[in-house]
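Here's the structure, in structure tokens; my notes come after.
As you look at this complex, bear in mind that one protein chain is not there, while each of the others sits in place.
Here is chain A:
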Amino acid sequence: MKNQTIDPKQIKGWGIDADPKNDPTYPMRARMNVGQDPDSKHRPASLQPQDVEKLRSIERPNVSAVFGTTIPPTGLSGLIRRAAFHYSENRYRHWLPLIVADRVQVVEGVLDDLVHGKVPNIFAEKGYAVEWKYNRTAFVTKMATIAALTTGAIIWFSSKSDKQESRKRPRY
């Protein structure tokens, strides 16, 4: 059976108990549904000229009247982001690649720093100075644990590969 559009007012009893005060969003907004809006598609008169690549949600027909222009997609992370925007906000295929792209771009960011002759000061970027100042014991314990685990893992993996068992998956 095909879907039919009917005028709801034709339905017996339509709206007889309607109570506008019983709106869970009241008083958060001046209640107006799309049908009541004389100009529901209204847009600002001036549209921002598009001079950078803008990825657009396929759940809307156009680029918004105003938009942010920071960091257009570039490189491998950009390719992944462009692919993600083929899918709607309703899909994991949209969001998961975006998270992957975010991580890829972290590596791109470090490479970019190095290309520009800058070695990122990760200790400072992570704000470890304040951990050292206000949270020393926990911070030192955490760093020591990470160092121990890393050293342990390196030793474990290298001894494994010595025995040529590297194809076996490690069990933790």
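Quick note on the criterion: a contact is a pair of C-beta atoms (placed from the backbone, for glycine too) under 8 Å apart; a residue touches a chain by one contact, two chains touch by 3 or more; residues count from 1.
Here is the rule we use: contacts and distances are computed from a predicted model.
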Identity of the absent chain, which is to be given by its UniProt protein name, from "Aspartate carbamoyltransferase", "Glutathione-dependent formaldehyde dehydrogenase", "Cytochrome" or "Glycine/D-amino acid oxidase": "Glutathione-dependent formaldehyde dehydrogenase"
Touch list for chain A against the chain that is not drawn: 24-25, 27-32, 34, 37, 40-44, 46-49, 54-57, 59-60, 63-71, 77, 81, 85, 89, 92, 95, 98-99, 101-103, 105-106, 108-110, 120-122, 124-131, 133-135
